[in-house]
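Partial complex: the chains shown occupy the same locations as in the complete assembly.
Just so it is clear, A, B and C label the chains in written order, and each chain counts residues from 1 on its own.
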């Protein structure tokens, strides 16, 4: 199975990247953007998807400061651009 | 766990003893409000009140001709001439780093940087002192090492302050409780130095920097469950995330505010956040403060007054400003994209008044927060037997001299630190004349770094502490750490101006730990008095324990000195074939507490060589003077691994061999740190020094003990930490 | 001769660059928020962590108001030098080809490296002693030069590769050992090593001075005194 793990800073935990991007945007000509959060994404082929949560807890994320969700990716990325 | 039938009183959950709570009730003549209880419990914690160490610390000598600010301010400051002072301090971030090493170490660096710019100094260097369990045996220790180093680099590199030195030891007793100590030095023109005492009733209290969130509320969150309903507490984040970018702007902003003379006083926010910063500022100024928490800019909705008062969100400072200058302050901060928010004012009441709009959340005499926590006497008792178990035999005692030396060089405590220090930027700010591995102390030019050809006065700095030796004999071991720092400074031609220290110990309520602490402080005191070096600041970290008991007693010493001309600073490496090598200092090393003893499976027990401060001091002066006069081209103090390892390090750094005679009856692997040196230079220039050998050839030859190719020595030393970090 | 050194929020090596430039001429700081190059003869986009390196190195800084002026200045033929983070910013701004990717080790790496001058006849390298290596430190986490293969061949053929890591000295897996590269017109140059940290024998090396001296000489030739 091709899986995707989406990792985000836990709610309430400082997200310096998100803050810096949000703060910089208006001066750079991008208005009307709020509530920016920057996280990570991990795409991987797993033979046993049942073990994904454990993999997330132990290696892919830092449970102290990050939340994650696991999404199944059907073969190829669902949307697409570029 | 507690249940309804048998509730643990709230004060106990917050770490206050019944007797302490009794004192609070008597002082207030009423029950404290939840916010007051949160504030008091933190201000009366070991961390803020130093209740088990304050009496002891009074013994340390703090005065000297160069001292501009001593302990008590955010960082100590000594005069370095030319109208400048150097501010410095070492601090621990042990417990947060054991939980989340990257952020723990990063915010440790962030915190010590703020202490330094809080006194008006621009941070010019960071050093780190780290302790972990055995890396070869413990994946946890490798993980902690790797992440802590990454975190230190992340913060220091990103903020543009060079990390110029440090030290790392690996011992089983640090397995669960690693030590992350960070030291920072800063430079300030005298007239930019500022204190933290709030002054001038009617003046405005302005909070600078990051938004306030629920960071680090940890302990006090029991109040949250009480006030906000059960179950919320667990959701409360408590890991603090460092933002070096925010701190970089805050730093530049604060220095500009000070250069423009817009501030009356300045203070960083650290442990216990606003509570501690504000009450310390008020206490020092003998004033009161009136704070409205609804004015504090928040990162999260719905924060309770007590949460705002104890939040440990990073990258914040507190300052006092005259009312007429607040708009100027805000303008400077806007330029640096840094928030500045008036949150209260200075009063004459001597009380800490915390309001949430119209409601009063806390109204306490400043004194009860800052002065009234009881100080405890320690009950020291020397242990009857050693406290620390022997380790496994890692180096066969039957090995020959050469193999033993290679084993020592490849051991985790002696091997090259390159895999670590290559992750740190040691050169930003263009002051660094000696970076890691070039000399025993880092050397940093004073002035603007533009005086080619002219005399270049400089600072030297070193950080040291060897828990094994302190475990053998806390008094001698701690004094040795002071001596070793001074010896490191001597190796670049510097004389000490002052020192800072971090006392990392176990639970002081245990008599044996108390004894270690008392003895170690005594040893530091003796050494400081003998060398004439004042202690201008420091930090204490207690209750460092694992399931097996206390950590090795680990006083870490950071020492700063001055040298008249950086062009003469010596290096560790032998410089030229044909140079003579001298052994300077009275050197009668013993094997107890040595690295070799450890590798052979001995516990940290036994007698250390007796200290002769006068002799050590004379040796330091000989080396220092020889370097200043240009007679010596290399100098290295003899520390871990004894004469053999010191000689090997000089060869490896100089990429050249040497032939040395071994003085009669000398164990080449035994140790007596801080007392003796290997120096080299042209033979004529070494006149009067006891010459024991000559530089040259492809190998290190030590009498008939060993002969090993320099390339082999280098390979062993480089290999030691590879794969661990 | 007047150098201008850009300061973004989070720049770290701008004062070092200013000190280095001041050895050869005047050197002023250019504030990121101002659209004013203050009449400088050459612009240095310095190292550091502009905007904390957040989002992607150099990505935010390239939108800073001053960068519009820098782009104008470059289009008009002005000399622009990007060092480390400055190199990253110039790539993001499209003033230089290619991109900088994370080091394969994913680590920050500080190291004194040796460089070979691939071309010593350019505005940025003309003062380099021919045939001699330069010893200059690198310090970065994101320094692996990358461009698609056809682009690499084009850059090589066009002589835009000015500096390479000497054999055994490539610290970051940069393709073709590229340490420094110019634009097609030859007036914009970016490099990962820090020449401003190699201008004083006391701090390790003086080999970086020749980069700044090249710029000075080039400006002096163009603008008769």
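Quick note on the criterion: a residue touches a chain if its C-beta (ideal position, glycine included) is under 8 Å from a C-beta of that chain, and two chains touch if they have at least 3 such contacts.
For clarity, every value in this text was computed on a predicted model and none was experimentally measured.
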Whole-file subunit formula (labels as shown): A x2, B x1, C x1
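The definition used in the following text is that only the chains that are shown with their structure count from here on.
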How many Å are there between the centre of chain B and the centre of chain C, using C-alpha atoms for each centre? 36
Measure off the straight-line distance from the CA centroid of chain A to the CA centroid of chain C, and report it in whole Å. 33
Residues of chain B that touch two or more other chains sit at 243, 245-246, 337
Specify, in ascending order, the residues of chain C that touch 2 or more different other chains. 51-52, 54
Using the touch definition up top, name the residues of chain B that touch chain C in the complex. 150, 153-154, 157-160, 243-246, 248-249, 336-337, 421-433, 435, 445, 448-450, 452, 456, 566-567
Parts of chain A lying in touch with chain B, wherever the complex brings them together: 9-10, 12-16, 19-20, 23, 62, 64-65
Show which residues of chain B lie in contact with chain A when the two form their complex. 99-100, 103, 210, 213-215, 235-237, 239-243, 245-246, 299-300, 313-314, 337
